[in-house]
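Apart from one protein chain that is not included, each protein chain of the complex appears where it belongs.
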Amino acid sequence: MKNVAIIGGTGYGAIELIRLLHAHKHLQVKKIISHSQFGERITSVYPHLTGFVEEPMEKLEIDNLIEEVDIIFFATPAGVAKDLIPKFADSTVQCIDLSGDLRLRSKEQYEQWYGKEAAPQEILNQAVYGLSEIYQEQVKEAKIISNPGCFPTSALLGLIPALEHNVITPNHIVIDGKTAVSGAGRTPTATTHFSETNENITPYKIGKHQHIPEIDQTLSEIAQETIHTTFTTHLIPMTRGLICTMYAELARDISTEEVIDQYQTYYVNHPFVRIKEIGIFPTTKDVYGSNFCDIGLHVDERTNQLIITSAIDNLVKGAAGQAIQNANLMNGWEETEGLDAIPIFP
Amino acid sequence: MKNVAIIGGTGYGAIELIRLLHAHKHLQVKKIISHSQFGERITSVYPHLTGFVEEPMEKLEIDNLIEEVDIIFFATPAGVAKDLIPKFADSTVQCIDLSGDLRLRSKEQYEQWYGKEAAPQEILNQAVYGLSEIYQEQVKEAKIISNPGCFPTSALLGLIPALEHNVITPNHIVIDGKTAVSGAGRTPTATTHFSETNENITPYKIGKHQHIPEIDQTLSEIAQETIHTTFTTHLIPMTRGLICTMYAELARDISTEEVIDQYQTYYVNHPFVRIKEIGIFPTTKDVYGSNFCDIGLHVDERTNQLIITSAIDNLVKGAAGQAIQNANLMNGWEETEGLDAIPIFP
Amino acid sequence: MKNVAIIGGTGYGAIELIRLLHAHKHLQVKKIISHSQFGERITSVYPHLTGFVEEPMEKLEIDNLIEEVDIIFFATPAGVAKDLIPKFADSTVQCIDLSGDLRLRSKEQYEQWYGKEAAPQEILNQAVYGLSEIYQEQVKEAKIISNPGCFPTSALLGLIPALEHNVITPNHIVIDGKTAVSGAGRTPTATTHFSETNENITPYKIGKHQHIPEIDQTLSEIAQETIHTTFTTHLIPMTRGLICTMYAELARDISTEEVIDQYQTYYVNHPFVRIKEIGIFPTTKDVYGSNFCDIGLHVDERTNQLIITSAIDNLVKGAAGQAIQNANLMNGWEETEGLDAIPIFP
Partner (left out) sequence: MKNVAIIGGTGYGAIELIRLLHAHKHLQVKKIISHSQFGERITSVYPHLTGFVEEPMEKLEIDNLIEEVDIIFFATPAGVAKDLIPKFADSTVQCIDLSGDLRLRSKEQYEQWYGKEAAPQEILNQAVYGLSEIYQEQVKEAKIISNPGCFPTSALLGLIPALEHNVITPNHIVIDGKTAVSGAGRTPTATTHFSETNENITPYKIGKHQHIPEIDQTLSEIAQETIHTTFTTHLIPMTRGLICTMYAELARDISTEEVIDQYQTYYVNHPFVRIKEIGIFPTTKDVYGSNFCDIGLHVDERTNQLIITSAIDNLVKGAAGQAIQNANLMNGWEETEGLDAIPIFP
């Protein structure tokens, strides 16, 4: 049994880690660190945890963590992990960062899109981008993981097989993202205020979402040329779930059946990606509470476009679930350990 | 005061007409015709109408209608209006069809996309496509109106100014549609079942939505060349509201400010279209219960794309509201008569 | 045309007043006063008002208001109106307070339940409790109106006819309140945070809701004996709508039909109260966006209880709508002026 610390104890990332790790055979949550509420029990914030986590949350103490835990999950706001992770550099502690701090290899890009100073270059060099299905071999060797964003996870898993197989051209890729509100976290704001978010579709951060460079960076690496995607995001009146609908120009004549076949082959050893049959498109509820990414495909012959829909639970495959999947890979455990639950439906 | 009959009395289109016409100075609902429930009071189906409509619904009798009413709104399922409207051909009754029966000029297209026999050619020739802002002059002269679909209304109002001004190229236009559930009508089905629709995003009719040829037909007319758009639709867990997010390649260098300026000029005499300022994108709740179409614009310099979001209430500007707007134009009344309400918020 | 000022311009009460007054023949909104955002346009906060209200919000200036407006609606947080209304005492300006400041006749009660100093006694003496259907005659003569709370409006209209007619005994009255989230106002808080409010039922303020003494005060006056009701409130995942389900011991043998009959007679001259037929119970959507209060009744013979359900739109009959209804009564206009809209459905 390895010991886990979660830093950022009062956010949604943290409680989803707690929920999922409860079923994990090799990992146990030893410490929950909260900057703002140490000393309090987490159940005073999250009564659903009553009976599961009764110890008070703790203050961050680096030495203490190095001594007592094996893995740290950073479920912290942007700008925190980049300053903390270097402090564990000389220890054996595995660090998995759920924030965006280590996702962009270019310090300039981070500073431009996040508006903060970037992580030290040596940490960026060390960090592996934990899109588990795509970078599985690198993850297995990693000590620091930069866990992907929710939109990039959905978009990249949906686009990469077609891009790698030259089914689509890298230009004109459009990604229309739709996300549940929990992606915005736990701090109440005008855009997460029930009365205005309910019964509403809200486009937001058009042209300036920090997931744009993250998606483009990985697609460019895969295609080995610079790719700029057009990416938009919409807030949908629901708590969990995220779908990207993607449009890309076909590079050659191909039928929907053939594309589906290619995707099924591509992901054959990846239990968390499920490719839908022809004419079936995933809904977000198909993956609710689970680590699955369900992908639907359609060749639009009228317009020579491949239409891809890719659905995940933004808090699981888009955050805590993929983080645990990466921990499994890093430690040589079954990839599905702790994540083998059936989605909750309806 | 002119007399109105509504055919299809128990659908959402009908009750939205009743709601809006209640505030109309020149129109009064004289007859509500229901094929399945004539003889019953509409309040047994829709208790919210108690005190407003107490007469029983009636059976369809053509002669009777010709004698007693001046305008008929057809809020009927696909395939009904095309058989009925010819029967009013020799009368002076104005016919406004909210179904899709008269929207496609090509009988072949109708038969292909709707799977039913098309309307007679002479009726198709006579019918004016009632996208009020664009075909205002033709609507004023019309006796038969084919009221546009909800997605086409949103998409076309959003795209046409850019297309007409050659701001965008006609290729690669992508329209990602997101709609509330009321667009599916009143008949309970698996896809409108609360437990499965709630907390869910459901892509549907990918590549085969009957609004595709309707959009392409109008865009092609405007551009005077054949245009095929890529169009998808997603069911969103809310009752009312629809937004299309659109992506089109810029044909020339232009700033967001200039595009906004062009749109504002284009719609300056059209009170129901509101162009948002730079950086602001409409939400569906901004137009809830009203006849507005709110449009947001963004030039994405990274990808040379124009991003357009266009929000309407699917039951008002996307159906009953635009039908009344057309009735106003046909009869020389104020375009806003009966439609001058503030959207309901929150 | 009389001129209106609304104080508290950025709350939901204010924008609902603006929406409803837009259709009013005798009232026009002349000034919108905002303490926190004067100088700004209200459309920067509420884009749905674009084209309707373009003047900037103003700072409060008493003299100015006395000169320029005839009626002031106070849509202010608790504790504000009680200090402002005295300043208009010597003017002819009619004051309608939508907050709870003037609702409790006892200064001690106010201080106990609201935790603030009460209004001056002379103002409390002057203020008429504007439950329009019940205190119609007093409202007609009033210059200061204390507009009822949302729960009290629903509960009192549902209970009073039975209480007055001695159909029920005054003991053991239970009122189970269920409200939409907009009742909590516009300030984002943990209890209005979408991710936690959605898909959730939240009991709140059990035993300490400030509407308890307001309900008891009026029932006690009607019954001419002290009544203590048991009252609870639950937050429901929706934006608008409120229902009270009420339980009271029958004082005598009576059938559901007879009770319904009594209620219909009681409210026969009150157009905003609609009594449902036997076996039919109102839903909140039946009154959405309207000033109606729909009431359903059932005699439970097994337990000798009268069960009453009373549904309103919390922002209309529970706030802005009833305030306008009171303004109509105070000025001798049609009671329904500006309020004669059909509920929005679905």
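In this document, chain identifiers A, B and C correspond to the written order of the chains, with residue numbering beginning at 1 in each.
Basically, a residue touches a chain if its C-beta (ideal position, glycine included) is under 8 Å from a C-beta of that chain, and two chains touch if they have at least 3 such contacts.
Worth saying up front: this structure is predicted, and the values here are computed from it rather than measured.
**Q** Since one chain is left out of the picture, which of the remaining chains does it touch in the full complex?
**A** A, B, C
**Q** Would you indicate which residue among C:243, C:273, C:293 or C:327 is in contact with the undisplayed chain?
**A** Of these options, the touching residue for the absent chain is C:243.
**Q** Would you indicate which residue among C:31, C:48, C:186 or C:298 is in contact with the undisplayed chain?
**A** Answer from the full complex: C:298 touches the omitted chain.
**Q** In the full complex, which of C:54, C:111, C:199 or C:334 touches the chain missing from this view?
**A** Only one of C:54, C:111, C:199 or C:334 touches the chain omitted from view, namely C:199.
**Q** Spell out, residue by residue, where the missing chain touches chain A.
**A** Interface residues of chain A facing the absent chain: 12, 15, 18-19, 22-23, 46-52, 182, 198-199, 239-240, 271, 274, 276, 280, 282-283, 285-290, 294, 340-346.
**Q** Footprint of the hidden chain on chain C, which residues?
**A** On the side of chain C, residues 172, 174, 176, 178, 180, 195-196, 198-204, 206-207, 212, 228-230, 232, 234, 236-241, 243, 245, 247, 249, 281-285, 288, 296, 298, 300, 302-303, 305, 307, 309, 311, 346 touch the unshown chain.
**Q** State which residues belonging to chain B touch the missing partner chain.
**A** Residues in contact with the chain left out: 12, 180-182, 184, 186, 188-190, 192-195, 197-199, 237-239.
Going forward, only the chains that are shown with their structure count from here on.
**Q** Suppose you list every residue number at the chain A-chain B interface; are over half of them used by both chains (same) or under half (different)?
**A** Chain A and chain B contact each other through largely matching residue numbers.
**Q** Please report how many Å separate the Cα centroid of chain B from that of chain C, as a whole number.
**A** Here the centre of chain C sits 36 Å away from the centre of chain B.
**Q** For chain A versus chain C, what separation do you get between their C-alpha means, in angstrom?
**A** 46
**Q** Give me the residues of chain B that touch two or more other chains.
**A** Touching at least two other chains: 198-199, 239-240, 282-283, 285, 288, 346.
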